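Quick one: structure below, then a few questions.
The complex is shown incomplete by one protein chain, all other protein chains being positioned as in the whole.
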């Protein structure tokens, strides 16, 4: 851990905010992607079952 | 086109609301602000151009959804789209009608409200001039926003959100030109920028607005 001196609060808070927001964005993107894939796979499977 | 303008104006006057609403809102702002900030003349005169400009902008915002909404609902917009007038002309006329019913009354009444805000003669003059130059841009930009949201059931809030950032440059240059003029400084740059925004909006935005209308009418 580097010595941050009197700006420690400012530096740590901005890094925490940045990493937190990016993590949130990544997780949401990933979950939406999983859901869209699952939905599409389900309907494709249903169509395949009906098709034959 | 003149017939269309006359029709729109007639509708605005007859339906009430549209015409008086903006003016009433402007009055409310100019009467309430002194109660909020206190009666000191120097303070009021200092903030008057900004308050009057913001008031004019909000009053204009209030009536934007009327520009196309009624015509869209009763189908006359479809008729106008197939009429021999180009769509761009229709949009421009509608924006002009909006300006005559909301912008122009504000411009004419602004010196009166300026008196409420402790402005002097030079103040009346610059408020009048900057609003006269700037409000057509507000109407035209608003018409573009209204064209984007015309197909939506509850587009009012969305319309405000879309138009808000588009209004910022006009507000900045308008209020700045008024403030500098009242303070006796050189305000040619903001005044020219304001005129430039109005000219460019009136010249170009009808094309964007009518593109949006055509998409919404498909």
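Per-chain numbering from 1; labels A and B assigned in written order.
Quick note on the criterion: a contact is a pair of C-beta atoms (placed from the backbone, for glycine too) under 8 Å apart; a residue touches a chain by one contact, two chains touch by 3 or more.
Keep this in mind: contacts and distances are computed from a predicted model.
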Exercise for the section: Would you mind picking the UniProt name of the chain not drawn here, from "Nitrate reductase", "NADH-quinone oxidoreductase subunit N", "(2Fe-2S)-binding protein" or "Heme exporter protein C"? Expected result: "Heme exporter protein C"
Fill in the blank from the handout: Of the candidates B:24, B:79 or B:215, the residue in contact with the absent chain is B:215
Exercise for the section: Give the residue, chosen from B:58, B:132, B:158 or B:202, that touches the chain omitted from the document. Expected result: B:158
Fill in the blank from the handout: Which of B:20, B:89 or B:169 touches the missing chain? It is B:169
Exercise for the section: Just the residue numbers, please: which parts of subunit A touch the chain that's not shown? Expected result: 2-8, 10-11, 13-15, 17-19, 21-22, 24-26, 29-30, 32-33, 36-37, 39-40, 43-44, 46-47
Handout entry: Hidden partner interface residues of subunit B, rising order
Key = 144, 148-149, 151-152, 155, 158, 161-162, 164-166, 168-169, 172-173, 176, 189-190, 193, 197, 205, 208, 211-212, 215-216, 218
